[in-house]
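Selected chains from the complex are presented in situ; the others are not included.
In this document, chain identifiers A and B correspond to the written order of the chains, with residue numbering beginning at 1 in each.
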Amino acid sequence: MFPELEPLRLVDHHCHGVLPRDLGPEDFERFLTEAAEPPPRGGSLFDSQIGFALRRWCAPILDLEPHAPPGEYLARRASLGAAEVNRRFLSASGLEELCVDTGYTPEPLLEPAELALLAGARAHEVVRLEDLAERTIADGVSAYAFAEDVRGRIAERAGHAVGAKSIAAYRVGLELSGERPSGADVKAAAERLYRQAERALAGGSGRPRLADETLHRFLVWCAADSGLPIQFHVGYGDSDVDLHRVDPVRMTPLLRALEPTGVPVLLLHNYPYQRHAGYLAQVFQNVFVDVSLATHNLGHRAPAILAELLELAPFGKVLYASDAFGLAEHYYLGALLFRRGLGRILGEGVEEGAWTRSDAARVARLITSENARRVYEFDDKPDDGTGTTGPP
Amino acid sequence: MFPELEPLRLVDHHCHGVLPRDLGPEDFERFLTEAAEPPPRGGSLFDSQIGFALRRWCAPILDLEPHAPPGEYLARRASLGAAEVNRRFLSASGLEELCVDTGYTPEPLLEPAELALLAGARAHEVVRLEDLAERTIADGVSAYAFAEDVRGRIAERAGHAVGAKSIAAYRVGLELSGERPSGADVKAAAERLYRQAERALAGGSGRPRLADETLHRFLVWCAADSGLPIQFHVGYGDSDVDLHRVDPVRMTPLLRALEPTGVPVLLLHNYPYQRHAGYLAQVFQNVFVDVSLATHNLGHRAPAILAELLELAPFGKVLYASDAFGLAEHYYLGALLFRRGLGRILGEGVEEGAWTRSDAARVARLITSENARRVYEFDDKPDDGTGTTGPP
């Protein structure tokens, strides 16, 4: 619909590693969507928008006909092997910068530098705040020293990483207070967390789990104080999310408090609240938005939600991300469906005379990469293999 | 758009009886939508999507031209008589199984067996849980025996009925706890309900009205323990509903608790939360969804909400229902608009190469009947005239 988009390479401003191992059919379905596993009475997850999109668009990358059946697809994938599959999809995605959330690794995943190599892109690190805090405890830092230590670690990581990520949505929801937490509040919350961690350790359940409104907020303010752009998981995710508690407009008090800092706030995913996110992007100067994760999950319907996001969100506030995790197909599908969706929206507007072709081309450049460059200032970070790696 | 849909007969997995009596113009409008009656300063309810759809599609069934004016339509309807009108619409709806909620009868309605005969379908019973509990009190069962008696009645009905239905949405909203209620909690709640029932009886207002979070939840667990698929009213309904309290994502804690039972949970209607419902259908293995009631009310716009439901909902988790009530036109319009909407979505995807014609045809079979058969296992119920009746 809009050929000017084809040559544009994308900044994927929020993504994860992919699995280096081969996957059996059940494993593959387990990583395909946000469902933990295929439903016993609900048929295959291949029978869904993402499944149909995968068969249509990913099969040819594996030298199959479009729409190849799931069995054939999985057999071909297995015969090529994970390394070749990952290489094919990442190199075909047309990416130039990756911002990789390295803080969620339930099993080994490709590292940013490996992703960068496969994609022919540079990779940058995004620090998952809750993971950093939980590791601080695991490292034996005392409750007394916790707050200062965490603050120091975040400041240190800010020298290399391009952003921070909060998963408050998964733990307590997004109704975070607009107050910067006091030292005493953080101290009391840290003590609660340490007591819980001790009980968890005593009970043999291992690692502590931070789920405390004060501490999530504390982490956000540490990141803001370090000048790190802050990404928030918003909306759609797996069944751990209480979807009505993760509407981004619940963040309004916090967004009001963060606006004067000038630190960019990036609302990720947002489905089904993409219109709410667009509103926040209009009225708050430092709010930026995407429809990652939903883009590949919605398949043929992806243009519909991008169009809703672009109702109120200024075109200078919208970014691309895949939120790819586990399957390299997510990288490819996310990028392809985003390009097609944006191309359809921009192209139809040109056809109907709503805007000019050159304005549309400019918007395409903004959304595919320029907005992200303005937010993350990639070139201000040292290219020393710690935060940023890979081909130029 | 998709001729493969035409010959497929539908399982209507949630519907009600229709009126056996003739209807004057005001009465007809009263049953047309979820409005209690036509607005004095808002014009006729015929001037709405459902009114226009009814004139377009239902008029020819009464031998009138498409778009016949309301007055002409009502006159023709009156001259044919309710029996003939009901016969025409039900027989033209292309149904093969009906799951009839028999628990809401503000005035006499056709019984499942009568609907089955007119539709040339089999009819099955769905037990309305709150109605069963309120009848238990009306039957003189003591507060002391209430819980066990209700549990026994549900277990007994499970031998014949294909499902249970909860209207917690109408009474307390959908924020139901994820805990199975304790015996003591149920006992205390039953005592509250009995005291209220006594006051109601003393005040002459008759039948008790169950509206208690613990008891709604208790009924749901009784149904689950009996292995009955559980339908929930969700979203759109009449002005008794507080729409912000009936967003299906408020059920997340309960859905988490029910998932391990494997009992199917069916979210009915869902408008305007169809995307929320689709999300739940993806991430919870036992959640199934529809857009009943909204389909005929939205008329020409029905495809829009079905497309939104099908964004995340796996195609093996989507069912058809009309939620027809009172007017036989609801059966016909629901079925016709659903077929047209699904046909448009599937056909456009084929045209644009998003999926193959044979995959689309398979999805059509899943959604029109196969998913419902898998959930309700109609053929495992005795065909003895108590729960399941009618041809063939």
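As a convention for this text, a contact is a pair of C-beta atoms (placed from the backbone, for glycine too) under 8 Å apart; a residue touches a chain by one contact, two chains touch by 3 or more.
A quick note: this is a predicted structure, and the numbers were derived from the prediction, not measured.
S.K.: All chains share one sequence here; work out the copy total for the full complex from the 2 shown.
M.R.: 3
One rule holds for everything that comes next: only the chains that are shown with their structure count from here on.
S.K.: What is the size of the turn, to the nearest 5°, that moves the C-alpha atoms of subunit A onto the matching ones in subunit B?
M.R.: The C-alpha superposition of subunit A onto subunit B needs 120 degrees.
S.K.: Where on subunit B does subunit A make contact in their complex?
M.R.: 247, 249-250, 252-253, 255-256, 262, 264, 275-276, 279, 281-286, 288, 307-308, 310-317, 349, 352-356, 359, 362-363, 366, 371, 374-375
S.K.: Enumerate the contact residues on subunit A facing subunit B in the complex.
M.R.: Result: residues 33-37, 39-45, 47-49, 52-53, 55-56, 66-67, 236, 238-239, 241-244, 271-272, 297-301, 304-305 of subunit A touch subunit B.
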